[in-house]
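Take a look at the structure set out below.
Heads up, one of the protein chains got dropped from this complex, but the rest are sitting where they should.
Labels for the chains are A and B, by order of writing; each one numbers its residues from 1.
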Amino acid sequence: MDRSFVAQNPSVLVFLAILSLFTLGVTILSEGVGIGVISTSFVKTLGKTLCLGLIAVAMDLVWGFTGILSLGHFAFFGLGGYMIGMWLMYERTRLIVVDSLAQAEIPPTSTEVVDAIATQVFGVVGSSEFPLIWAFSHSLTLQLILVVLVPGLLALIFGWLAFRSRVTGVYLSILTQAMTLALALYLFQNDSGLRGNNGLSGLQNLPGVTASQDVVSIWFLWASALALGLGYMLAAWVVSGKFGSVIRGIRDNEARVRFLGYSVEVYKLAVFTLTACIAAVAGALYYPQAGIINPEEMAPIASIYLAVWVAIGGRGRLYGAVIGAAFVSLLSTWFTGGQVPDIPLGFYTIKWVDWWQVLLGVSFVLVTLFAPQGIGGLFDLWTNRHAPQRHGAALGPDESALREKEATE
Amino acid sequence: MSTLLEVSGVSVTFDGFRAINNLSFQIGNAELRAVIGPNGAGKTTFMDIVTGKTRPDEGRVIWGEKSVSLLRMSEAKIAQAGIGRKFQKPTVFEDQTVQENLLMALKNKRGWLGVLFYRPSADDLDKVADLASEIGLKDELTRKSGELSHGQKQWLEIGMLLAQEPRLLLVDEPAAGMTPQEREHTTDLLVQAAKTRAVVVVEHDMEFVRRLNCKVTVLHEGSVLAEGSLDHVTSNQDVIDVYLGR
């Protein structure tokens, strides 16, 4: 038991190695700094996919390991994006404004500059003043802190309310979904202070950076890979020790853990908040690559897709989550991008742009029914790892509710 | 002998049904006690109240030398205060190894930060090994507990209880579904445990209760019908009428 963390978890090493090779490979093949096989837009897609992998790790931690099917993690992801987006938009607009005001005969005062920025930023929603929530948007440091702080606090407050009242299982899922819906609806308003359904845009332009997008995309690829690597290690470390034991215990039998003297609510809250922060970091890296963020991104459906990715990839194993996210989101991009050839059936032509959702939905049902281990289950065939023979139904985080009931009768 | 747990005048009503009716119960520091009674007598509800799962409508539950009321405490806090509970069906964490199960139960810091940075010390591992040999699972330490037999799971659960080092053990039908040999082993474990702490055993099996050789409390319709040695209660006419006679 004295072996080091990495030695205990060789899969982490394998994962990190593959991740580094991938990043290096993409860099070499990229348009920006490499030989130009991979276009910049595809580099961005890959960078974004790494961010999705990171939030999938968070989702796996909270769902696959702790058994909380959160349908709200994309809200945290989006909030993270908004927080960094505020700085990007403020700073970029400031540079433009200062530039244009420099032409004036009289040098501008700082109030004039701020007013001009506000007019630029909020013109679309018919306002010309900065709302209170933009108070820190001038400072990158503060806004970076907010990236973690705001979603973390939201998760903390929401989680405290939800877990304290012992809301579990599907109820909790619905409640998280409601939270996401509430947040998205709130942001859709024009006077939410975040430009309503216009969202924040132009985020791909880093203020003060003159390098082309070809190069910037590589920077973000590396940053995303680094974040994914660190997040993965953090998650692997969290689940490896006794903490992992306890949260898996909570997943399988919450009441039993409670009678062992562990305060289940606190553990859930810790995991929920931690994963919300990870999700927020992922979002903060994702949206500068996407270029635009609007409340549509935070609709409840996005969070459900996240659950879909993790389920398809395989719950309860971190690499499964990453694989699921990468596999499904890339496939989705491929299908909806119209690059997949249509299938003419004579009487009807299957256009994949229209039918991809149907395919996804159906395959999702099939995975749930026939392959609860997901893609990750394939690795078990390869490494010959067997799930323990449990009596009754198959292994899964979701049986606990039933067993708990039986146990306490 | 000083009182460890005192339950007095407790009543619980579920939708008009009185599951516990003015129940009073006491147990001392190192005492073995068997609780028997027909189905619906309120045995499980009684345990629920003591462990904080169910809040009684009235009555008091007083714990320990400092006479703390358990009514305001959460399940986790009650467990930390030193009350361990074993469920009717074996509930071990089947996805985890025997060692992980025992380590989780081992008396240590329960706070999330402490647990996050916890790495088992040599001392802890020794304790786990000792416990494992006590419950006869020394060779199974690295096996997933889901692969154990039913009896082994029961022992593992008792082992987890012991690892918690509780001052009061609540054990719900420990012998259900065990072979005679396994029963004997279980009896030994419980009698041994009761030497240093209070143990309350809920059991249906009279033979098992006889072997425990301890004071018996008979519950009926949510209150105590009789209390005393097994011979004493089995000769009680009320007990024969409502329980044994059936």
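The rule we apply is simple: contacts are C-beta pairs under 8 Å (C-beta built on N, C-alpha and C of every residue); 3 or more make two chains touch, one makes a residue touch a chain.
In this section, contacts and distances are computed from a predicted model.
Visitor: Report the protein name recorded by UniProt for the chain absent from the figure; options are "ABC transporter permease", "Ferredoxin-type protein NapH", "LIV-I protein H" or "RNA polymerase sigma-70 factor (ECF subfamily)".
Guide: Looking only at the record, the undisplayed chain corresponds to "LIV-I protein H".
Visitor: Among the options A:96, A:125, A:174 or A:292, which residue touches the chain absent from this view?
Guide: That would be A:174, which touches the missing chain.
Visitor: Out of A:28, A:135, A:343 or A:358, point to the residue that touches the absent chain in the complete complex.
Guide: Selected residue, touching the omitted chain: A:358.
Visitor: Among B:53, B:77, B:107 or B:143, which one is in touch with the chain left out?
Guide: B:53
Visitor: Under the stated touch rule, tell me which residues of subunit A contact the chain that is not displayed.
Guide: 69, 104-112, 158, 161-162, 164-167, 169-171, 173-175, 177-179, 181-183, 185-186, 188-189, 191, 255, 300-301, 304, 307-308, 311, 354-358, 360-365, 368-369, 372, 393, 396-399, 401-402, 404-405, 408-409
Here is the rule we use: only the chains that are shown with their structure count from here on.
Visitor: Round to the nearest whole Å and give the separation of the Cα centres of subunit A and subunit B.
Guide: Going by mean C-alpha positions, subunit A sits 44 Å from subunit B.
Visitor: Touching subunit A in the complex: which residues of subunit B?
Guide: Residues in contact with subunit A: 44, 48, 51, 53, 74-77, 79-80, 84-85, 87-89, 91, 93-96, 100, 103-105, 110-112, 115-116, 118-120, 125, 144-147, 160, 164.
Visitor: Any idea which subunit A residues touch subunit B in the complex?
Guide: Residues 1, 238, 241-243, 245-246, 248-249, 252-253, 255-264, 266-267, 270, 388-391, 395, 403, 406-409.
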